[in-house]
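Every protein chain except one is present and positioned as in the full complex.
Right after this comes chain A.
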Amino acid sequence: MKISVNWLKEYIPVTHTVEEMADKISLTGIESSPVKLGEELTNLVVGHITSIAPHPDSDHLKVCQVDVGESEDIQIVCGAPNAAADQYVIVALHGAHLPNGVKIKRGKLRGQESNGMICGLDEVGVPAKYMPEEFENGIYVFDEPQKPGQAVYDLLGLKEQMIDIDITPNRADTLGMRGAAWEIGATYDEKPSFTKPELDDAKVTSDSDITADVEEKQLVPDYLLREINGVKVAKSPLWMQRRLWNQGIRPVNSVVDAANYTMIEYGQPIQAYDADKLAAKKLVVKLAHNGDKLHLADEDKVLDANDLIITAGDQILGLAGVQTSDVAAVDENTKNVILEAGVFNGASVRKAAQRHDLRGDDSNRFEKGVDNGIVTEALMRAAQLVDQDSDVASISETITGNFTKAEPTIIKGSISHINHLMGLHLATDEITKILDRLGFDVAVAGDDITVTIPTRRWDMAIEADLVEEVNRIYGYANLPNTLPAGMETKGGYSPKRELANKLRDILLGEGMDEVINFSLLSKQEVEDFNVIDSEYTKLLHPMTEDHEYLRNSLVPGLVRNVAYNQARKNDDLQIFEHARIFSRATGKERPDEITYLSGAVSGNVVADSWNTTAQPADFYYVKGIVEELLSFVNADAEFTFEATKDYKNMHPGQTAKILANGQVIGFVGKLHPNYQKAHNVSDTYVFELNVDLLFDLNKKNVKAQAAPKYPAISRDLAILVDKDVENGQIVNDIFANGGKYLKDVNIFDVYQGKNIAANHKSLGYHLVFLNPNDTLTDEEVEKSFTVVKDSLVKKFNVEIR
């Protein structure tokens, strides 16, 4: 809401610039910014059209003689259809500056001299949608004679200075000028003064045939009406009109404007109905029936049983607290008016406004709350304004549909506790002074403080609220900087996070860049990599098909990254991600969150350069990364790789499950060529590791051993074997038969092809024997070596070469 400084001055003295005020209010209360309308405007004065003649060379232009307060009238050519003699109008003189950089110069229009421009309100800065409808397609004409030549700015509020306050939902008390005056007044230690509205006793009558009823009293604590008879609807005075259009409200007529003005003044929305258009003399607030229709905002809204409505007989007048339809709108022919001031349940209003897409000034206030203590007064104020401007015959007493007496809130607290929570040592009277500035009544008894909060501050409920009020008005800038002084604590990561950090460091060391992807995937993506065999977990109301399901693998995200980069010629990629996947068991609602560490390698791992030749990524490169990771897990576990064809989007001949003591903890392999093609990525190798499972493995118990003192003896072994026999099987068998001194088995050659029998391959192994306690003899080694060879021949039918 924008707080007009001129308006504010009716309640408190204002001595600072809007910039200073906005700054100070921001720091002590509510985020604010200064608004200075029409700063660019110059040379705009009242003009009196003394005579008007048709333009000799145009059918729509008129030649006006205009008194602008100078010795002679000036001639202005004007095209507005509503321009007429004896009008008081806005004249932009030669040299005038208008909004949007428009500059007015004297000149000739179709041969006729024109020494300025007669303006519409929208041409001098009032948005077209907020100016009175009658001037929509023409110039603005003052209702009353004005002094020609005087500046128009104050008359029309064109250079109004305002403070735009952007409230948090708890401070809706400032959505009225009076509430804002309290807040700004507290900031500057100025108590606002208000004039109580009064009605002309002679016109007030208890005689009214209008009644009110509230069916949902829980939702409508207050529902008050006043009937006003014998109304002559007119235009409201200019001062009210200009305040309204500067609030973004279009002036309509003296009754509607009075209602709207009261809302801005008090923060209490007021409705006005034409009593003669009502289908019944009784206004009832109740819940709609499913399927009821109401024409609002150029649409037929279909209501349901949650919608609170105002009715007269079978006529629906409006959605309570949200918007009123036109069926009983007050117009220039209205004779009898009903003014309504209600308080409607915030949640109910909020939902209705959302449901029907009708959020506005009224619903904004009811959603956040209004002051139950001023409903009666606000209604009286509206009636007073109607009476002032509409020539009223009689005004009814308040007609009550429901009324709840508003009681002030009593908050008890302790001076020491308040100080303690602020980290300050303010004297009692310093605290009570601040509370008094806010208009709260304070009673002190020793350390105890009892604060009576007026109904206009319905956000205040507990001692902590007092802490905030005292602290902000005292000034947060005056708080010292301290650190919590309690018992020392030891900070740190959880052990699982420590493990993850260590593993991430390994991958960074391997040259892999870390990525962060979205957890929400498309349906296709969760189907693509459901290697953990989880139920899919879907959002109830996704925003896009791209982000509909919780991810069950990090691979789809990594593939997106590879594709995105390769489309931009970043061909060589090594990336990893440490994040959670979501695994949901059948029948369970809540998915488990499992920490994964996954990576993708694509393109070359060694670049082609002047001194190196390109080395493309392959299975074994990525397997090497995985093995290095596993070695840093520090787990007392046997890690194995087992060929798998289980994963539909992985290459069936180049993928392995990774197992720890026989339990699957992840996989490594090449993406399926079809999948690669579909995603526009080159050969890409990926791995996934379940960090939670790695973390759960028993820790290795490392016992130091001295470096061997005795030399090792090695033997090389070349075998020819069926190509389907895996290296892993051979190595296991060698270890099984190599005796206790066999320390290491390394494969140094794998060959298939020329000079090798079909369906066979040649493998070369390097066996290292070592006795840590004595010198090994060739005989001992040879004996073991023979056992190894014999076993291989027997088990795998190998040919020793």
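The criterion applied here is as follows: a contact is a pair of C-beta atoms (placed from the backbone, for glycine too) under 8 Å apart; a residue touches a chain by one contact, two chains touch by 3 or more; residues count from 1.
Criterion: contacts and distances are computed from a predicted model.
Student: One chain of this complex is missing from the view, so tell me which of "Dipeptide transport system ATP-binding protein", "ABC transporter permease", "Rieske 2Fe-2S domain-containing protein" or "Phenylalanine--tRNA ligase alpha subunit" is its UniProt name.
Tutor: Hidden chain, UniProt protein name: "Phenylalanine--tRNA ligase alpha subunit".
Student: Using the definition of touch stated at the top, determine which of A:Gly29, A:Gly176 or A:Pro454 touches the missing chain.
Tutor: A:Gly29
Student: For the chain left off this view, which of A:Phe582, A:Tyr596 or A:Phe667 is in contact with it?
Tutor: The missing chain is touched by A:Phe582.
Student: If I consider the whole complex, including the chain that's not displayed, which of A:Ala53, A:Ile516 or A:Ala643 touches that chain?
Tutor: Of all options in A:Ala53, A:Ile516 or A:Ala643, contact with the hidden chain holds for A:Ile516.
Student: Based on the whole complex, identify which of A:Ala202, A:Ala445 or A:Met487 touches the chain you can't see.
Tutor: From the options A:Ala202, A:Ala445 or A:Met487, the contact with the absent chain belongs to A:Met487.
Student: Just one of A:Lys405, A:His541, A:Lys709 or A:Lys740 touches the chain that is missing; which is it?
Tutor: A:His541
Student: Please output the residues of chain A touching the missing chain, sorted low to high.
Tutor: 26-31, 168-171, 346-347, 350-351, 354, 367-368, 417, 420-424, 462-465, 467-468, 471-472, 476-477, 479-494, 497, 504, 507-520, 537-543, 547, 550, 561, 564-565, 568, 570, 573-576, 579-580, 582, 589-591, 593, 606-607, 609-612
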